[in-house]
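Okay, handing you the structure first.
Incomplete set of chains, arranged as in the complex.
In this document, chain identifiers A, B and C correspond to the written order of the chains, with residue numbering beginning at 1 in each.
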Amino acid sequence: MTAERHRIAVCPGSYDPITNGHLDVIARAAAIFDEVVVAVVDLPVRKGGTLFSIEDRLGFIEHSSAHLPNVRVEPFSTLIVDFAREQGANTIVKGLRAISDFEYELEMNQLNRIQTEEVDTLYLMASPQYSFLSSSGVKELATFGGNIGGLVPAEVARRLQEELWR
Amino acid sequence: MTAERHRIAVCPGSYDPITNGHLDVIARAAAIFDEVVVAVVDLPVRKGGTLFSIEDRLGFIEHSSAHLPNVRVEPFSTLIVDFAREQGANTIVKGLRAISDFEYELEMNQLNRIQTEEVDTLYLMASPQYSFLSSSGVKELATFGGNIGGLVPAEVARRLQEELWR
Amino acid sequence: MTAERHRIAVCPGSYDPITNGHLDVIARAAAIFDEVVVAVVDLPVRKGGTLFSIEDRLGFIEHSSAHLPNVRVEPFSTLIVDFAREQGANTIVKGLRAISDFEYELEMNQLNRIQTEEVDTLYLMASPQYSFLSSSGVKELATFGGNIGGLVPAEVARRLQEELWR
């Protein structure tokens, strides 16, 4: 039996914006690991657009995960495995919803493991009530004035309506 | 940030017999968690046959994981979430190889989470060189005298040939 | 625009036993069609076992769908398309949960359409909370003393415990 180490997990994503499905994965990771770093992709604008700025996306997560004491939020703009090592994390945690997630993650997983053997990735199956939920689906729905309550935190719902209906 | 806890993960399976793909998952879990309990299904014979007895299956795993100090092996015959709680584990770790694994695990995952919210399941993607490897495939191959070196520990390969060719 | 016809849909299955997921599909079909016939496979015993008798399986459905006035329950032992025509139905309705359901149903669909052009099959996507639920999963869970409340009607839960624990 090994000595207890401080176990840090990184939850990466673009979070444009965070959904209640993302929050479910983050909270479940926070129950398993000592510390969770939510890592938000921060790419130069020319790399293709997010709807919300990096500041907004970080803020939404900070507010909606404030009740989870062992969670913090950071931007990143390098390879995720390099970011994880900088944070002292040897684990990445991601949610899996569907076959297409699975295939994409399988590919990413192998490419990441070629980069370093020090960081591995673990997956959580999406909870049924969030298995159909994605940031892009929510944005699509909001564009047409659909009801997005229950899908995203209240602050995000309000800001989506401001962005997409002005 | 929470205090470090002793983190135990359970790796369940029938392991009939253990393959090098199973060992890869167990070793990767042992690098992430403080302690790993390999849990081997022990059902009454009438429940349908394993090729190897529970004693053999436990032994194969003990011998082939002897170099991993934070791994131990136990039989179980209850719901896996109940077994995990008895062991003080709040995490189950399983390998994912293919779409059919994914679908089965998704179903199991939700049924298990209905049983208790205290135990969650994390998945590791199979390493490419083991992505095609299953106990049943190895047994099939051994039946026809195929080469199973590199697929299972040496002791298992020898015993498979004894069982299937006598 | 055509004149209104009396539209009958058939919901076939072995229902061994009925789950709350089956009931969800039946109720949704009953909201769309004028009449729903729940068709329960009744095969000779040698064809491989159901846990519950045809009488039990019919009874469970009758009791749990008693609140749906346009639903009735019938056994069948022929090709489902032949049964549908005998009932005056030109539609079969089935639930889809996962990729493996999809593939199996796609195959059945084409084989059925070769039998007759008069009967077509429509599919309902399983509700998220039932997307992981199958009769065999429930029986497996019950065998190990798991909690199956919320997964099947109360009468079925009680009978499963009697059957599997005596």
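By our rule, a contact is a pair of C-beta atoms (placed from the backbone, for glycine too) under 8 Å apart; a residue touches a chain by one contact, two chains touch by 3 or more.
Note that this is a predicted model, so its numbers are computed, not measured.
Of the identical chains making up the complex, 3 are displayed, while the complete assembly in this file numbers 6 copies.
Just so we're on the same page, only the chains that are shown with their structure count from here on.
Interface of chain A with chain C: the two copies contact each other largely through the same residue positions, with over half of all numbers used appearing on both sides. Measuring from the averaged C-alpha position of chain B to that of chain C gives a distance of 35 Å.
Chain geometry summary: the mean Cα position of chain A and that of chain B are 29 Å apart. The mean-CA centres of chain A and chain C are about 38 angstrom from one another, to the nearest whole unit. Residue positions 99, 131-132 of chain C each touch two or more of the other chains.
Across the interface of their complex, chain B is touched by residues 98-100, 131-134, 137, 141, 144-147, 150-151 of chain C. Touching chain A in their complex are the following residues of chain C: 99, 128-129, 131-132.
Those residues of chain B that touch chain A in the shared complex are 1-7, 28, 31-35, 69-70, 90-91, 93, 96, 99, 102, 105-106, 109-110, 113, 120-125, 127-128.
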